[in-house]
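With one protein chain removed, the remaining protein chains of the complex are shown where they sit.
This part shows subunit A:
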Amino acid sequence: MPIMTFAEALRNALYIEMKKDPKVILLGEDIGVLGNVFGVTKGFLDEFGCKRVRSTPISEAAITGAAIGAAMLGMHPVAEIMYVDFTTMAMDQIINQAAKMRYMSAGKVKVPMVLRTQGGAGSGEAAQHCQSLESLFIHVPGLKVVMPSNPYDAKGLLLSAIRDENPVIFIEHKLLYPIKGEVPEEEYTIPLGKAEIKKEGNDLTIVATSYMLQKVLNTLPVLDNEGIYPEVIDPRTLSPLDTETIFQSIQKTHHLLVVQESSAPASFAAELLAVVSENLFDYLDAPPRRLCGLSVPIPYNKKLEDASIPNEKDIINIIKDIL
C-alpha cells in the first residue's frame, strides 16, 4: 500500500472528489498558485482551473458565506480557513447561517459544505495561530465536527465529509501534516459519527482526539512494559459523537480518561465526562478523568508552550493515578 503523509492523503481525497464530482469546488486563501500553506491543493489550480479552485482575498466571512450560498444551490464547496483561529472572523456565517439553515427552513434547505481548517499548537506561532477551537463548534447544533488523527482516516473522513449533506467543520492539526501512514490510492470512505478502537485493552478506556491520539499511542510501549493495557478510542467525529462505542468500552474497562489539546472548560472532554457520568455512573470504578491543555493563551516560548499542552509523561502519570 502506498505511504502518504497526512497532507498528501487530504490532497488525494480532494483530488479524487474533484475528478469525480463537478459539484465540488474549492475556495480559500492562497490555495491557488501556492497550493495552500501546507501544499494540500498544490497543482489543483492548473488542473481544475480558477472557477473550481478559487483563491480568495483575506475575507473569511465571505469565503464561508460564499460556500454556504453555493451549497444551497446544490454545489459541494470545500472552503478552507487557513488557521482555525481565523474561523472567528466567519462565526456569523458558520454559527448563525450554515448551522441553522436546515432547521429554520423546516428541512427545505440543505448546506452540503465542508469547512477545512488547521489548528493546534507546536509551531511556536503563539496565541493567535495555535488554538484548539473545536469545542466552539461542538456546542452548536446543526454542524458536524471532524478531527482526523492519521493519514488513512484523514482521507476516508474527508471523502465522507464532502459527500455529507450537512455543514462539516473539518479540523486538521498542524503537526499531523508530515506524519506518514499507509493510504490506499483508490477511494474509500469512513463514516462520520463512527469512532474507532485503535487498540484494544481491558484496564481503562482512553478517548483521545487529533494529535493527542498520536501521543497516547506513543505511550503504549511504556504502559505495556508496566503491564497496563488501555483501550484507545479515536472518536474521529466529535459531533455527532459515537457514544455507543465509547460506552461499550467503559462497560468493559470501568475507567475513563479523555485526552485533548484544548483547555478543559466547556469542552469536548467536559461534555464526554458529563454524558458518561449521567449514563454509566454505576459502571465506573473511579471518577472519569480528563487531561487537557491549560487554560492559557498558547505561549510563544517553547518551554511555556510545552508546559501548556499535555505530553506523553503527563498521560502516563494520569493513567497510573487513575488505576
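By our rule, a residue touches a chain if its C-beta (ideal position, glycine included) is under 8 Å from a C-beta of that chain, and two chains touch if they have at least 3 such contacts; residues count from 1.
By our rule, contacts and distances are computed from a predicted model.
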**Q.** Listed names "Acetoin:2,6-dichlorophenolindophenol oxidoreductase subunit alpha", "(Fe-S)-binding protein", "Cytochrome d ubiquinol oxidase subunit I" or "Sodium:proton antiporter", matching UniProt entry of the absent chain
**A.** "Acetoin:2,6-dichlorophenolindophenol oxidoreductase subunit alpha"
Q) Which one, A:S105, A:N301 or A:N317, makes contact with the chain that was left out? A) A:N301
(Q) For a quick check of understanding: of A:A127, A:A266 or A:A286, which residue touches the chain that isn't displayed? (A) A:A127
Q | subunit A residues that touch the omitted chain in the full complex | A | 29-30, 32-34, 37, 55-62, 85-86, 89, 123-129, 294-297, 299-304, 306-308
